[in-house]
Each structure stands twice: as C-alpha cells, then as structure tokens.
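The structure under discussion is supplied below as structure tokens; questions concerning it will follow.
Only one protein chain is missing; all other protein chains are in place.
A and B are the chain letters, set down in written order, and residue numbers restart from 1 in every chain.
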C-alpha cells in the first residue's frame, strides 16, 4: 500500500481563530485521505486539558468580535473545535501529540488531558515526522 | 517548460506586520521567478475587502508602535500592502485565493472583495497546491 500524504501542524496557539484554522485544515486533509499529525505545544497544549477547548476565545486585538463570532457559529450549527477534533479522530487518520516539555513547564498531568491524545512526545518525534510530511505549518 | 518553484502562504492574520511579512516574501518569490500562492483566511480574508488593507494596524502588544512605524514607512516611501499586492499581481506569478468557509462565517460577499482575487476556494484546493510547493508557511 502506498504511503499516504501527510499534513503536519504545530498547534502553538490556544485561541479560537487558530484552533479553527488548524482543525479545518486537518479535517480537510483527512477528507482528502491524507494523514493529519497535530503537535500541541505551549498555549495549544493547554487546550488539550479536559474542558479547556470549550472556553477558547479570541486574541486581545479581536476580543470585541468574540461574542458576535460565537453567536454566528451557533446559528450556522458550526461544529465546536472539540467536535471537529473528535470527527477527525473517527477517520483514523488523525494523530495527536502532546508536547512533554510544555506539560512540565505548565505542570500539566497526563490524566488532565482529553482521551483523544495519542502520544506524549518531545520535539524530536515531531521533527522526524515533519521531515516526511508534504506540508508543515505552525499556527 | 520546466515547472516553476512555488511559495505557498496561508494569510491567517490581518495585522500590518503579518501582511508585510507575507507580501515581502511573496514579492521576493515573484522577483526570483517563483510562483506565489496566497490563501487568505480568517482575519486575512477580511483584509481582502475593498478598503480594508488600508486600515490594517498592529496587534495589541505593539499598538503603541503603530503610529511611529506608519510614519517611518511613509518617510521611506515604502509601498503600502495593497500597492505591494498589485505589483506582485502585475508579474503574473501571484495567485490569490479567498477562503469560502471564512466568507460564510463572516458574511462576506464576493462583490465586496478587491478585484485582484483569482479564486474563491476551500482548504482542499490550497492543500492540493501546498503539497507541490517547495515552501509553505502560515502568517
């Protein structure tokens, strides 16, 4: 079986606009039968804590647009970030990495993370993977 | 004719510092006879609305540097972001994509966009292109 194409995303941000960006790209990739590899670090890692993604907001400069945007997304019946993540997971093509140095830095324990996380890993694991990916971005 | 090298940029941000970053890289690429493919999404997409780019500012943390920077750029006769975009366009090597899911999310209509936009497209079109690009980044 030929290897699938890969999209690798470093999720550094924890704001709603960047989570949607990462998850829309990831969902599109899995719908195209590509593998999506998401490495959560820094503020992104903090969003893997149970219940955190539901509270994600917009960065300071766009704070005034947070409520209108959330209202609009609800009207559109747009999936939440966590819903999108679970749908991607269901395709079998998504792999989620939690950055271990960030976990130590912020004192995050494994049992605090959502169950969809596949691997706790340092940057070496991810760079190894990214070197074989067609496309790598950081959000 | 051999295929040209490609630079692909996802323009997620709508702030002046990130627009200049994307457009300086894009202009440099076209000057090197590379193709530049710019996919505008989220805050970036909102900057494709007629008259929007002219009002772009700096993010909250650097707000106090907005006026000094704009003054300096004027003294240097530095091109505005929209001028840079039009010059890139004139090379025939720039392709501009407007993200359709973002247009729906923010209620942006096609006729509100600047005429330089080439294609309204979803993420699949862009990921297909990015997989063939030498370099892909997100700003």
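Everything that follows uses one rule, which is that contacts are C-beta pairs under 8 Å (C-beta built on N, C-alpha and C of every residue); 3 or more make two chains touch, one makes a residue touch a chain.
None of the values given here were measured: they were computed from a predicted structure.
Trainee: Pick out the residues on chain A that sit against the missing chain.
Mentor: That gives, for chain A, the contact residues 10, 12, 15, 41-43, 59-61, 101, 104-107, 122-124, 127-128, 130-131, 133, 136-138.
Trainee: For chain B, which positions touch the chain that isn't shown here?
Mentor: Its contact residues with the unshown chain are 5, 7, 17-18, 20-21, 24-25, 28-29, 31-32, 34, 59-62, 69, 72-73, 76, 78, 134-139.
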